[in-house]
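Dumping the structure here so I can ask a few things about it.
Complex shown without one protein chain; remaining protein chains in place.
Then we have subunit A:
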Amino acid sequence: MLSSLGSAGGKSAKPSFVSYVTPEEIKSEKEPSRKEKHPDLLPGEVVFCSASTVLKYTQDDLSQRGVFGALLCTNFRVSFVSDEAPTEETGQLFKNKLYGENDIPLSCVDNIYGGYEDKKKLITGGLVKNKYPSKMIIHCKDLRVFQFSLSFSKEEDAKKIFQGIVHHCLEPKSLRCLFAFSYCENTSYPEVQRKKQTVMFDSVEDWIQDMKRTKGNCRVVSENSNFELSPKLPQFFIVPSNVSDEDLTKYQGKGLPMWCWSHHSGCALFKTASIPLVQEDNVPQTYMEKMLTAVAHNHLYSVKTEDLSDTLPAVQDILLSYNKFKQFFLIDNTTEFWMSDMKWFSSLDNCGWLDIIRQCLQKAVEVVECLEKENTNVLIMEEGGSDLCCVVSSLVQLMLDPYYRTLLGFQSLVQKEWVAGGHAFLDRSNHLHLKDKAESQSPVFLLFLECVWQLQQQHGPAFQFSETYLTVLSDSVHVPVFTTFLFNNDSHRDNILRAESPHTQRSPLNCPTVWDWSVQFDCKAQDLFTNPLYSEKPKQDTSVRKSYRPKHLRQLSLPSSAFKTPPKKGFFKDEADNLKKILGVKRLSRWMLSPSSESPQTSSSVREFYEAWQTKPLDYHGLLLPCLDGPSIRVWMQRYLRWIHDVQILGGGPVAMLSKVSEILGEVQELQRQLDRHGCTLTSNHKGARPRAKTASVIAARSSVRLSSSFPFVTSRNWLFKPAIPTSLLQSLMVTGMAGNLADREDDGGGPESLV
């Protein structure tokens, strides 16, 4: 077999290729064909370079398989096309239409390593000067790990493909080079009808509708529809009704309170980009006070502010923490994996990622407490106003508003807070590898999805979308096709799409958004996005926002001595000091002081709030709070462990249970259809049990096949019936230094009694 390889590749295996895969183990059934193989190219996709006889190998399973094939680099992806006939055995259920399991979209490449003999070196771009590595290891942003050996290819080809991949994945490029543009120019992408679709918040109507839905009464600003006010401001937005026209443009939108959501009591959540306060310049100070007053006027002259820059980690810290965290899952080989297993918990703790998640959730709970319990307006701010503000404001809305826990509601929320809200997706993902933007890269959106996952884990039945949906969404950020994640803000998007339009000035380039899921998945696969545990709120009591008297209104008549200005703390600054000046003492007497603002510790106040909420019966269509205790914040198993063979639970994992629920749900729906055919009107007296009409039972259809905990991302193909036995158990004897004398003792004192 090996000789045939030699002839085909024109080059025999170099002795320097110290392979973990012995030639005998390489199972390549056929002689590699000379003909260049191509993947099915997408519209607008162009092959840059390719090499044949590349060995893709894994060290993750016990059999250590290698497959020969061609490695290509196109303007969309790095693609490996196996020489073996595709084993279309299962008709892969969860297939992405844009890229296959051996494809890596260029923006999804995280790091490239060169393998020299037994050393591994991080490639940072530029020309590789000395020796070309014989191996190439690619770590992906969706946590896949690919290992290619180039030592069987022609040296020329090997150089070319290596340099090509490095160039196209790591070198700075212009936005126009992203695949979306050539893709969209070459696809007649049908305009989907907007009805029953995600609210995009790209029209003034969308904003008006959302404010009406939450019964807010703020001012809708549409004057920026052509970015006349400022390119930094969103096209449409909502501000407190007291904000005047000239206030809108004062600091290019900085300091301007942007409405996020109104609570049924009337108070609302606002966010803003903070104004850097220059000393001896009173103007921004005065402006800020004016804006605070405007927010306070929204409801009961109350406002609490929170500068998230002070209390949550900076975006750079988020990146640092995530970079440490992800390394636990980018596993090159089994030994490495098991070596790290014993120190898993403390490593996890030390990287701080879970703690950042906890902090964000906790901050959101604090805001929820202000809105729900104290009914005060809240203004959150940070520099820029579009990172942690987006995280916290979206989390608050998820906890308070069941609409956002539906699939379309969630997508609308992302549109509202992140896309229209001006989260700099392009800079944060640094798809373009610009050196000057390296600083601004940070997985803030992923952090948000992580928090959502925590909520969803704790309160499964409250969410219409599934864990798989969140995982796929987190992957889609790195597929450079969707307008959703390619721009920094509204005007950026508008400019680029207009400039790229092949037609007239009036119609911008028509690109899909990530919410057009049919671009990536067929209907059957999309069914996995819905959560079989979710049941719609029963129709009879649709009044989600019941009229409800906040308890503290009674306190309005309390003597004014009760209203001391609270001491300033690191959290929720009561703006009483400022407001005293502005509103005067008379009005200040209406200023509410919550009991919690006097407690010395935020976390204890949050805990009380949580405990009070917990004693009430759980309503999945009402307020949801996360438990923040140590054991409750967990690792997003599906996202992070799906590709690691050794931790796949064959025939187990939560999917084993969920598939049974799906199965029975499918049966119930089928029965329902039959009953409907009989014209029988069902008295849906089962509270919430009447399932959604469209949740199909895809998983159920596959119940004959055993699923693994990595479902649906890994199919049953690679199944080994060998259990993973932890290696390196011996190295990790943890008793050294700990209870050493105990470990040496006998179980039952003394020696065996029969010893005489």
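Everything that follows uses one rule, which is that contacts are C-beta pairs under 8 Å (C-beta built on N, C-alpha and C of every residue); 3 or more make two chains touch, one makes a residue touch a chain; residues count from 1.
As a working rule, contacts and distances are computed from a predicted model.
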| field | UniProt protein name of the chain not shown, from "Myotubularin", "Calcium and integrin-binding protein 1", "Ribosome biogenesis protein BOP1" or "Translation initiation factor eIF2B subunit alpha" | value | "Myotubularin"
| said: Looking at the full complex, which residue from A:95, A:160 or A:660 touches the chain that isn't shown here? | reply: A:660
| query | Of the listed residues A:156, A:205, A:336 or A:629, which contacts the missing chain in the full complex? | reply | A:629
| task | Looking beyond the chains shown, say which of A:449, A:473, A:647 or A:714 touches the absent one. | result | A:647
| note | Residues of subunit A touching the missing chain are 337-338, 341-346, 348-350, 354, 459-461, 532-533, 535, 603, 607, 610-611, 614, 618, 627, 629-631, 635, 637, 641, 646-654, 656-658, 660-661, 664-665, 667-668, 670-672, 674-675, 678-683, 686, 689-691, 709, 722-726, 729-730, 733-735, 738-739, 742-755
